[in-house]
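For this depiction, one protein chain was excluded, whereas all remaining protein chains were kept in their positions.
Now for chain A:
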């Protein structure tokens, strides 16, 4: 094998910067020369992106090449911009004859057209834009000469539904561009084997390259001097300490877990901010202009701190962060590492981070995260299955690019990892859905979207269907949102969910974009607000799916920690005492048993179970338990779930706890519940949009998200009744089952603890139960029974009306 040497200009450029070619960079060059696929696994800040692009830059340095050479795909639009900026430096400084361009949803139409006519050497894009490019009739020519495909943040892409769409696009690219080599860039993951298969149908030929591990991060847990809260997730009590940290560092990234929490923490920090330090706010619902401004100020070094959500988890390279603060429990080790990696983007210096638990349970979770980091264990996230809805979208896209043969396409699709086991019947059913809607009743013959020509190839019946497809590409179906504008002709602040707006009355105040705002009304589908003053009790917009679930890996560690007294010495005194009290007054759940407490309080009988299966699983468990209690005559009134435990209450005491938790709960009850639950409906709604049954946008017509929502539910009801085996219902069930992986976790747990349920009868609430009981009233209990909901709503409204009458 030839020793890898850099061409002279590169050598000089590296030297000029005081860099040397790192081992993994050399290896990537070598693999590229051999034309091999590669998976580069390295922590953030390891020069990963450069290592990915270096082979392409070297190959393109000679000039004299036309057409697209390298395709780069990243999960974030912002990342393509950032990577482009970073490419610009070597290209300009070495005077390389390399043209690059970004193509995302933000790229203007005329520039897109130009890119297709005269492709750049390097194209930076997103999965959705790639799908679009593949749907054009000239896709084969456009991608035919492609030599390299670089997939950035592969770990993030591969565990999302967007990744499923991307995997199909890659399978297509392998057909169109047989010469191309595929490179994945990934953070350290629990199961690199899975990424190898994801990258290539021949995983054994994918070389895994390990980047420099970098210096070990220094991570601490900040335990407040004062009183440690028993409940809550926002950690406002620590605002003063966080402010102290910001003061003591050059630039701090303050990560929080939800957008609502970001608003609250930002507000609390500014109340502490006597020195007027430049502290900014960044989250996904803020107006893009505002986000760009914050990012630019950060890049300039003009900010002392940014309070942010996962909007800044990935990629973007800001030099000077010297501290990362995680407010609230980390919920997962992999994400925490990613966040910590945002500090000190230089490999040889350790990243520094501080974790701020919001309550006593979160202290345990933070400790567990530190232990995991020391042990080098990561969260394993099960990959999403290859959904038939995504497949339907892909088949439509392929049809837009030209006629296809079903057998060939089936083989191609199975080269995508999520579809490796796709049955031919499922493929055919999906194809039939795209062609005719897939109904048993063959009444749409004349409205077919695909027909077979004489030689058996499938083709689009109408060009305008291609336009419809292109307006609806992608797998992200968002909750409908509305723009927030400061004054009728003022600037826009960002977006809040329409659902939140529907709960507002004119005059209500809410916290958004770091301001206290007063809702004035709706004008032209925008939320008009003005700045409010004073210390009112503002609402805070919440966003669907905003909550991060606790990873099972971390949950297991927390369970383990409770069981081993030896580790308690590392805990803060207050937390240790809390554990000791729990042990004395009730019991500590050991790793191989399930602790269930029952006690009466305020005329209600409570049952608290410590399953540590994550909030989502506990939500489901709550539904199942209340169903069971109903049957057992315990007259359940409601439940509330956290990541660690679940509390259910009723009017009668639960005697036989073991039978309530019997295993068969997850059999028939679960099936029955799923069939009735809104979860399946929601999943169907998304699938129907992704599959193209319901359009997000129709040429020449704008639909609001809510309308999509509404009609999808009607379609669901009708299909369930008349065509229960329709391919989209199948897809919804499969996806819901994947979403229920938490349930499987719960099933495993229940199986494990059968016969080992420790039921403790208490005369009063236990120390552990405080956190969850305190949450009652803040959580909503969703019901499936329309009449019961209506009855309750009407009763409450009537009571309210009566009160008013009395008062008046």
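Miscellaneous remarks
Just so we're on the same page, contacts are C-beta pairs under 8 Å (C-beta built on N, C-alpha and C of every residue); 3 or more make two chains touch, one makes a residue touch a chain; residues count from 1.
We take it that contacts and distances are computed from a predicted model.
For the chain of the complex excluded from view, the name given in UniProt is "Ligase-associated DNA damage response endonuclease PdeM" [choices: "Deoxyribose-phosphate aldolase", "Ligase-associated DNA damage response endonuclease PdeM", "ABC transporter permease protein" or "Tetratricopeptide repeat-containing protein"]. Shown as candidates are A:213, A:521 or A:655; the residue that touches the absent chain is A:521. Among A:375, A:488, A:718 or A:751, the one in contact with the hidden chain is A:718. Residues 436-437, 439, 441, 443-444, 447, 449, 462, 464-465, 468, 480, 482, 498, 501-503, 521-522, 524-525, 693-695, 698, 702-704, 706-707, 710-711, 714-715, 717-719, 721-723, 726, 780-781, 783, 785-787, 789-794, 796-797, 801 are the ones on chain A that touch the missing chain.
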